[in-house]
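Here it is: the structure, laid out below.
Only a single protein chain was left out; the remaining protein chains are all shown in position.
Chain IDs A and B follow the sequence of writing; residue 1 opens each chain.
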Amino acid sequence: MAAESYPQDLKYYKEHDWVRLEGDEAVFGITWFAQDALGEIVYADLPDVGDTVTAGAPYGELESVKAVSDVFAPLSGEITDVNAVLEDEPQLVNEDCYGEGWILRVRLSDQAELESLMDAEAYQKFLAEA
Amino acid sequence: MTGRPALDYTPHSETDVRELLEAVGAGSVEELFAEIPAAVRFADELHLPAGLSEAELMAELTRLAAADCPASGLVSFLGAGVYDHYVPAIVDAIVSRGEYLTAYTPYQPERSQGVLQSIFEYQSAICELTGMEVSNASMYDAGTALAEASFLAGGQTRRARVIVSEGVHPEYRQVLATESAGYGPRPETAPLAAGAATDLALLQGALGDDVAAVVLQQPNVFGALEDMAAAARLAHEAGALFVAVVDPVSLGLLAPPGEYRADIVVGEGQALGNPMSYGGPGLGFMAVTARLMRRLPGRLVGETVDAEGRRGFVLTLQTREQHIRREKATSNICSNHALNALAAVVYLSWLGKEGFPALAELCARRAAYLRERLLELPGVEAYTAGPVFREFVVRLPLPATRLVDALVPRGFLAGVPMSRFAGAFGAVAAETPSTGAPSTGAATSATAADPAAGGNAAAAALDDVLLLAVTEKRTREQIDAFVAAVAEVLAGHGEARGGSSVLSESGPAAEEADRA
Partner (left out) sequence: MPDGEMSTACREGILGREPRLTIFERSRPGRGAAATPALDVPDKPLDEVVPAALRRTRPARLPEVAEVDIVRHFTNLSALNYGVDNGAYPLGSCTMKYNPRVNERAATLEGFRGLHPYQPESLAQGALELLYTLEGWLCEIAGLARATLQPAAGAHGELTGLLLMRAAHEARGRAPRRIVIPDTAHGTNPASVIMAGYDPVAVSSDARGGVDMDRLREIVAEGDIAGLMLTNPSTLGLFEEHILEIAELVHGAGGLLYYDGANSNAVLGISRPGDMGFDIVHFNTHKTFSTPHGGGGPGAGPIVVGEELVPFLPVPTVEKRDDGTYYLDHDRPRSIGKVRTFYGNVGVLVRAYAYIRALGPDGLRRVSERAVLNANYVLAGLRDLFDVPFERRCMHEFVVSATPLREHGVRAMDVAKRLLDHGVHPPTTYFPLIVDEALMVEPTETESRESLDRIVEAFRTVAREAAEDPEMVCAAPHTLPVRRLDEASAARKPVVRQRFPEDEGAAAS
């Protein structure tokens, strides 16, 4: 499992998700803190391409052996891609949470929501206070 | 010398108690309960009989047991979900081992490999019997397993109705109805046609895009064999799941539900090596296709390896369950019938690949023989069309309860009078189109306008219908003697018509005096 890190080029959401902005689209995943808290992930229950996600609402579930956690959408939009590899190898979320363990790609519907996200410093401060 | 006044399973002597109290800093036992508010302390003594020695206890229980006249000691043709199959000695020997009997749920897998592996083997055996891909670790009974199947189907399809054939055991349907009071799809019934198999035309008419599942039983409660493949097709065409309720012993001979594309299979597993025990504990089995695995309620055992690569077994996919997912769990079930499942897998291993179908075939042949012999008797008529497995109904020239009562003194339990399920047939869902009066021999289907009238007619029509089951314990000699006894009763009934009945004089009470 990778060491704790919070890349500078990402934005963060209070439910421990990260966001990589790419034009009018964004990639979602969960942070190192979230995957560590969940433990070894054994199953990812994810939505389909074409579904919409709403900021602050759960869009899927990640399961470890003895816990289930909702995954929350940091931003709203329509799903353009789902990381299908997680179906067979959900542990990628543990092994490489900011890379191969990405979860969704979403075409954003409300750029104004970006205001609610934190940068890496703010998120780490948020973690320290929690 | 005075010994202990009654059984006491606590080891401490008075000295132990005194020293333990001292160690915990309490002056008395009373003090341990000081946190219980005085207002809810029970000041009285429980009004229960005083304790006993083991000898006295066994004397009392033996008296109670002796007041029963168990079916297992008579020549019994009782069935309808619980069957008097022979339970081999090795089953009792294995299930009474303390390591199995007195263990808890295998939450510590490293110390519970015995139960875990036995459940894995049970699951495998159920999968083989049913032709399904995944079996859970067992449930309470067929009725609750059916309710769980309905909930599963509702969750999977997000649809609001489940259509259950009236050929499904009435008690299983009652449990489904009770447990569906506030949750899951709304159960409705589909009527039977002539020959007592489900009316597939009416079933098709009742289907719609709000139906989560269609449920049929094979063989059904009248012993009729259903066209499960056709029913499954209808269900799937409507986007519903198909649920098969099956008698596990029938699967030695009959097509497994996996072959006719059932999505969920449930049933009562008592017949697999468990005593009848007045109807419990047996076990409910439940198996599903691979795609429904994550919606399966109850425990599930999976194979894995330990830190050194050795083979082992664990409870798996536990996130489905209530101790993790709480209010979002697939079910509230928090146990299984592990010991009964162990009995089942020992039993199935004992019968084996060749013995299991041989047993099923023997039951079917003897049942067919009994049916033929009974139908030769004047006034006894076929009720179901087509072949049967080891259970069937006949129409008698007298109320079935009277035949049953008349034969008890002769040592026979003739079967289950279908009148005990009066009211369970004929209540057709309001949405179902009526086809009017059914053909002879069919369970009556009520009209949508007046279900009650139809129900009463159905009840009346069942008074002379008897359900008989034949296990491998019933020899030809017993069957022949039984048929002869039935013939005598029927002859007596014929003679007594219009005059005094000989039947009214012999009943269970007289019989008990005879046996005593």
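Throughout what follows, contacts are C-beta pairs under 8 Å (C-beta built on N, C-alpha and C of every residue); 3 or more make two chains touch, one makes a residue touch a chain.
These numbers come from a predicted model, not from an experiment.
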Residue among B:Ala160, B:Ala201, B:Cys334 or B:Leu375 that touches the chain left out of view: B:Cys334
Contact partner of the left-out chain, one of B:Val75, B:Leu129 or B:Leu462: B:Leu129
Interface with the undisplayed chain - residues on chain A: 40, 42-43, 63-66, 90-91
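Throughout what follows, only the chains that are shown with their structure count from here on.
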Whole-Å gap between the CA centroids of chain A and chain B: 47
Touching residues on chain B, where the partner in the complex is chain A: 294, 318-319, 324-325, 328
Interface residues, chain A side, partner chain B - complex: 43, 45, 63-68
